[in-house]
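Removed from the display is one protein chain of the complex; every other protein chain stays in position.
Take a look at chain A:
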Amino acid sequence: MALRTIVSRKTLAALGSGLRAEARLAASRGLVTFSLPDLPYDYGALEPAISAEIMQLHHQKHHQTYVTNYNKALEQLEDAMAKGDALAVVKLQSAIKFNGGGHINHSIFWKNLSPIREGGGEPPKGSLGWAIDTDLGSMEALVQRMNAEGAALQGSGWVWLGLDKDFKKLVVETTANQDPLVTKGANLVPLIGIDVWEHAYYLQYKNVKPDYLKNIWKVINWKYASEVYEKECH
């Protein structure tokens, strides 16, 4: 019983409060599993910046697959830990990082976007707006930098606007594959993440990743980013 509790607490602590709402306790086993969060808008609501076709595939297929495989890996992990199988535990780490990271990153991503009529694209007022000017020069400079880094990223990954909560400074970072921002620094909090895996834009923009990056800013949800920023910076 103690082992299961440790798994649950560690899992929740590692993933942050945002995901607790999605966690379900599987009563018979005590293992916390995860489920696909609902989108706070319709699949077509971000058009023309991101097509309905992409939103539906991205959410219902890609994100769902990460959730399903993450749950599977966690069950296998619990099993391996109960058996004291050290090798199996280590071998499961990459599947957990990949699928768990995929679930974490996409859960943030859906909140990073919002339809134009609900404020998508409106620049942040208040403390985050000031911080962008202070730490990164200007909104234009931020956008240009994230677009350049996103375009230059080889393979699959994410480009982030993050907050270094120790130094209270904004940073721009990239991560590979489904690595969460925290893999670039334990003190980094993600504010905005832009998915630059090809599945995020290919059906609409094909090989022209820069056009996707240019257009996504029209639906970026700065309200959410401001909330996260203000919570960390009081």
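FYI, contacts are C-beta pairs under 8 Å (C-beta built on N, C-alpha and C of every residue); 3 or more make two chains touch, one makes a residue touch a chain; residues count from 1.
The criterion applied here is as follows: contacts and distances are computed from a predicted model.
Peer 1: Look at the options "DNA primase", "Regulator of G protein signaling 11", "Protein HGH1 homolog" or "superoxide dismutase" and return the one that UniProt uses as the protein name of the missing chain.
Peer 2: The UniProt record for the chain left out of view names it "superoxide dismutase".
Peer 1: Which of A:L57, A:A148 or A:V182 touches the chain that is not shown?
Peer 2: A:L57
Peer 1: Which candidate, A:A86, A:A141, A:L203 or A:C233, sits in contact with the chain we can't see?
Peer 2: Answering carefully, the residue with contact to the hidden chain is A:L203.
Peer 1: Considering the whole complex rather than only what is displayed, give the residues of chain A touching the chain that is not shown.
Peer 2: Output for chain A: 57, 61-62, 65, 94, 98, 154-157, 176-178, 197-199, 202-203, 206-207.
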